[in-house]
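Only one protein chain is missing from this complex, and each of the others stays in its spot.
Every chain is named by a letter (A, B and C) in the order it is written, and numbering of its residues begins at 1.
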Amino acid sequence: MSSELIGVWIGAFLTLGIFSFLYKDNPFYKFSEALFVGVSAGYWFVVTFWQYFLPKLIDNLVLAYTVLTSQGRVDYHWVYLLGGGLGVLMLLRLFPTVGWLSRWSLAFIVGTTAGLQFTRYLESNGIKQVQGTILPLIVGGSLNTTVGNIVIVVGTFCGLIYFFFSKEHKGAFGGAARVGVWFLMITFGALFGYTVMSRMSLLIGRMDYLFQIWLGLY
Amino acid sequence: MQKKSHRCSRVVLAVFLLLLLLLLSVGVPNAQQEETTAVPEDTSAQAPAPPTNVKAYDTPNDNGHSITVTWTLSADDGAGRKNVVSYEVLRSASPDGEFELRGMAPAGENIFEDKGAKEKSDANYFPPHKDFYYKVRARSDGRYSESTVSAPAFAYGQWYHKGKTPVVVAVLLFSTFCLVFITVARKGKKLYIRPLAGIEAVDEAIGRATEMGKPILYILGLGSADMIATIASFIILGRVAKKTAEYQTPILIPCNDPIVMAVAQETVRAAYLEAGRPDHYKEENIFYLTSMQFAYVAGVNGIMLREKPATNFYLGKFYAESLLLAETGSLAGSIQISGTDEIAQIPFFVAATDYTLIGEELYAASAYLGREPVLLGTLKGQDWGKAAVMIALLLGALAATFHFQFFLNLFTVKL
Amino acid sequence: MSFYERMMNLDRRWIYLVIGLVVVVTAIWSFTVPLYVTPEVRSIYDYVESLMPGDVLMIGVDYDPSALAELHPMTYAITRQCFARNIKLLLCCLHQNGPGMVEQVIAEVAKEYGKVNGVDYVYMGYKPYPGITILAMGQNFRIPFPEDYYGTPLDSLPMMRNITNFDNVRAIINISAGSGTEYWINYANGRYNAKLAIGVTGVMTSDYYPFLQSKQIFGLIGGMKGASEYEYLAAKGGYISKEKDQLVASKSMPIQTTTHVVIILFIVVGNVGYFMSKRKKQG
Partner (left out) sequence: MRKTLPIAIVAGVGFFMLIQYFIPLEEFETLYEWALDWTMVIGCFAMALGLYSLTNVMVNKVRRKSPGWGYSLVALGGLVFMVFVGLVPHYQESLKYGTLFMDIFTYIYIPIQAAMFSLLAFYIASAAYRAFRARTILATILLVSAIIIMLRLVPLGPLSPINQWLVNFVLTVPNMAAKRAFWLGVGLGASATALKIMLGIERGYMGRD
């Protein structure tokens, strides 16, 4: 039995374990689940170590140290000590008395996110979308495009009205909000229907794995 | 009431069919195009006319390591002998020194950005504040004709990116809206906000868990702390945890990211402190599971079936796992409240959970739950932002209809 | 509990079972579903049918093995149709990880039909920067590709004797999993007015419909479904056959169809149960 064949058997065994969950929770599934969680957490830890920790921190500090010893000058790579310091603060969470120090590191991350995403969202979700919705309402020679453009502009307009929080959805305003929800519902339905095909492809792929690769039935 | 909604759905179906017929009468488009077959061009073996008027200048809106070169097309590019195939851009530190090739542009193009690295150690380092001379040559089947040398230019960095002005305007406008209404709200003016079903269900859902004596499961999604949706979820978690502290209902938070776990611990601890029950806070209930999408789902599904939480919250960033979680939760008989800004996952949450916060509602939820005037002020600011967008949409549609290109340019961000 | 109420509160495991059975049964007892062929796929097939033997068609194959399942069937079906009709092919690849894979396809199909490299087809290989490459090809194929994939100068290939640029190929079909398609549309069609059709992955499909409406492309094959439509046409035309296992995309389509039908039936049954049980309550 080759190692690949053993691999296929293990894979098939675990696949069935996951599928058995469809009937009900059982030891077979619990085993697959526990193994899955453990292996994935270990995998992610190792990948983080080799691909982020080493190149982003250790390599930079080693470089700083080499420059210091070989050329006798302090170069900018030492700033990574600060980053490392913020990281070490995270580990202080393990000790209840000094754990609050980790808030500095958390604050650094949250602050970065807030500042970066503020402009990003206004640009890509705000201005770009307005730009994309600026469409001519009358397109000469194409009734199709004309109707399409008008529906898009009206739909976007009503959809935005739906998201108003500080005004009661009553009267004409409420009517427009309702039209907005209709547009949202059409889209949600369409997205649902559109996804069925790719989900079925996944199942077909697994069935192929079980029947073709594992059992060799066809 | 039921009868009415019954009739309504039939009306909708009828309208749907009518619309269908109407749209059909518009006609299905038929793609057909005239074919064009041309005789191959006669490219003579002579060198093309050289490009003229070569200009070099510092590339605007950059970090100072690039120069832009422009020229007037060769007389044989697209006209005349039609034999230009490309342009080559050459650079030198002195007008009569050795020129080196910096790059190519295809025929028809009259601009090239000579860009280099900013690190001195990089082989392609582009020194700023240093004069360079450029020339451009037209190429045709191994034959070249060179332009004259340009005037010198040097690269330098800019303090402001002019292409991003629309974003500056948006930032200022939006911040002003929010700040104005925060001030108004602080002064004690009462602001109306319309009810949201998902929010009203939160209290009920926590109450139900308390009655049943079962825990609440709160899922912060698959995002890390670098996503605003996750941060919005932290804020909501603070409000929810305060209530669970008051009711003394345990709250379980398996996390997909260790930083998210740390922030969630801080949030819940603060909420318990605020509710006056710091002794009931259990850090081990907020734990890390794994960062891999489906392994995380497998673990959470296990928790749902074995701990049987009365209520599940799914708020934050969700991807394909949304339906896996929501279906298992509904199988376990939990009340489920969901919300995300990923439009592709909303349909599954709508289908499989009891209440869904759609897009912006997720971000508004914290203000709804907090009910503090300052937060309601930002909601009002958001509404004004929407109003501004709607006005821009209408004006834009009119401008596009009557071909006022300048209005469109107002919204163009040049990166 | 009435029959309808029970139907409404059906244990979901029955649904799982039905879906599982339908997939397995359809896979084993395979049958063909009469597929509706969309006009945007048919127009490509019909166009290739309208070409005369000796005409040159260009195919830009811009994907790598990760999009193989959806796009490979398109490439196979079109190359087989062309070779069977003695249409000459000019190919290039603008996707970094694709060139080797394209070579395999073309070599395999050429062998089936006894076609000769350099006479019946030319594979120019890979170049980075799709935008610049396409612009340059519009001038002359020899600028970005002085030699073909195998290192032979284009000028010494008999098929290339009268071929300079896009003007000398009848049409271009771009089969792509990435943003290269935009360049083909904007440059090959936009600037050089080449007749262009595209084949793209399922998720990209809806993004490219507007180009069909504006007639910048004359055909569009979208994802697995589009591929199976093309295979259906090619099989009907006798260019590929089920016996030789050449209908790859079509193989999973009956399963897709039956599962979709079953889900729609489920929805209908659920609604019938819902309305009937409500009527009972009211009555």
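Methods note: contacts are C-beta pairs under 8 Å (C-beta built on N, C-alpha and C of every residue); 3 or more make two chains touch, one makes a residue touch a chain.
Everything numeric here is computed off the predicted structure, so don't read it as measured data.
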item: Residue, one of B:Val136, B:Val149, B:Ile251 or B:Leu362, that touches the chain absent here; value: B:Leu362
item: Sites on chain A contacted by the missing partner chain, in the whole complex; value: 3, 6-8, 10-12, 14-15, 17-19, 21-22, 30-54, 56-57, 60, 79-80, 82-84, 86-88, 90-91, 93-94, 100, 103-119, 121-122, 124-126, 129-130, 132-133, 148, 151-160, 162-163, 180-197, 199-200, 202-203, 205-206, 209
item: Missing-chain contacts mapped onto chain C; value: 10, 12, 15-16, 18-20, 23, 33-36, 38-39, 206, 209-210, 213, 225, 253, 256-257, 259-264, 266-267, 269-271, 274-275
item: Where the unshown chain meets chain B, residue by residue; value: 5, 8-9, 11-13, 16, 20, 23-24, 28, 61-65, 118, 128, 157-161, 164, 167-168, 171, 174-175, 178, 182, 224, 226, 228-229, 231-232, 234-235, 237-239, 255, 257-259, 261-263, 266-267, 269-271, 273-274, 284, 287-295, 297-298, 306, 320, 323-324, 326-327, 330, 341, 343, 347-348, 350-352, 358-364, 366, 374-375, 378-379, 381-382, 385-386, 389
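One rule holds for everything that comes next: only the chains that are shown with their structure count from here on.
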item: Centroid distance [mean C-alpha coordinates] between chain C and chain A, Å; value: 29
item: Between chain B and chain C, centroid-to-centroid distance (C-alpha), Å; value: 30
item: Overlap residues in chain C, where contacts from two or more other chains coincide; value: 213
item: Residues of chain A whose C-beta touches two or more other chains; value: 144
item: Contact footprint of chain C on chain A as seen in their complex; value: 22-23, 144-145, 196-198, 200-201, 203-204, 207, 211, 218
item: Contacting residues of chain A [partner chain B, same complex]; value: 18, 21, 25, 30, 32-33, 36-37, 39-41, 43-44, 90, 93, 102-103, 106, 109-110, 112-114, 116-119, 121-123, 126-128, 130-131, 133-138, 143-144, 147, 149, 153, 156-157, 160-161, 163-169, 184, 187-189, 191-192, 195
item: Residue ranges of chain C in contact with chain A within the complex; value: 13, 16, 19-20, 23-24, 27-28, 202, 213, 224-225, 252, 255-256, 259-260, 263
